[in-house]
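Inspection log for the structure reproduced underneath, given as structure tokens.
A single protein chain has been removed from this complex, and every other one stays in its place.
By written order: A, B and C. Residues from 1 in each chain.
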């Protein structure tokens, strides 16, 4: 069983920058991890392009690799919840809570 | 190998009447047919509800059972083509052409 | 004597406060189709296009607008501008927009709005807390068509 990998994004996640997050997650997956946590707590703008990357990542990870997202606040967790992604992806307000959830 | 079954619809295929076509196709499928042909040449109104039944039928039939639709004219084949279903479903203007296509 | 503000039944079709259900949708569609064939001289293909587009709007109001509620009504209005050869049809409900679930595969559904968009020359979908209104414009309905069939 591989490591737990935390992928941290910061700043803007729009159609221009989301591909970078996609690469970050692909790199993490290549490490054969036990779990991937994407930390959005330093993201100040999350567009639907970024949300699509999260759903795709969850689809690629499951069921072998646990997948969780850390987000809080009006720019990230609010729209994620609005569009129903909180029911699809494990969403936690802090990294600690996400770590606990993936069982570390 | 079972028989070839022709399912004939007539009149209106809208949200109210499309379930009948669905039943007709399910009955035909239960006969273990080699092919199903849905003949819409006596249909004078085809709504998206009816189109949905055709796509579902094709999905259930394929790949074991050949599936074709007979339609011509502005009320049926025209909207089927407009919405791109002609690329998804074998569409023939006459029953003879559909029969030839499924190899009878 | 008709005032200039009176609706001329020849160029207007108005059908208000009908229950938003599948049966009424079919009846309203048939009424509308009769009006259209009587009042608008157009190719058979164009008439079929218009009736189908209107059906899809009525069907959506019947199927979705009042999901999870006790039900409601919808309105159909059509205006035919003879001089311009333009037909404008709007279907309104007082329900709530119901978002198709993007997490669900809907290969067998979801062709109503694409059809309306293909069939009409302009489509305006207006959603708010007051309900949904779908407005379609068919330009040059009386022009002969190059016709795919």
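As a convention for this text, a contact is a pair of C-beta atoms (placed from the backbone, for glycine too) under 8 Å apart; a residue touches a chain by one contact, two chains touch by 3 or more.
Here the structure is a predicted model, which is why all the values come from computation and not from measurement.
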Residue among B:16, B:56, B:88 or B:101 that touches the chain left out of view:
B:88
Listed in rising order, the chain C residues that touch the chain left out are 97, 99, 102-103, 105-107, 109-111, 114, 117-118, 121-130, 137
Over the whole complex, note the residues of chain A touching the chain we left out.
12, 14-16, 45-49, 51-53, 55-56, 59, 72-75, 77-79, 81-83
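Just so it is clear, only the chains that are shown with their structure count from here on.
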Which chain wins if you rank chains by how close their C-alpha centre is to the centre of all protein C-alpha atoms?
C
Taking each chain's centre as the mean of its CA atoms, the one lying farthest from the centre of chain C is chain A
Report, in whole Å, the distance between the mean C-alpha point of chain A and the mean C-alpha point of chain B.
44
By the touch definition above, chain C meets two or more other chains at residues none
Residues of chain B engaged with two or more neighbouring chains:
none
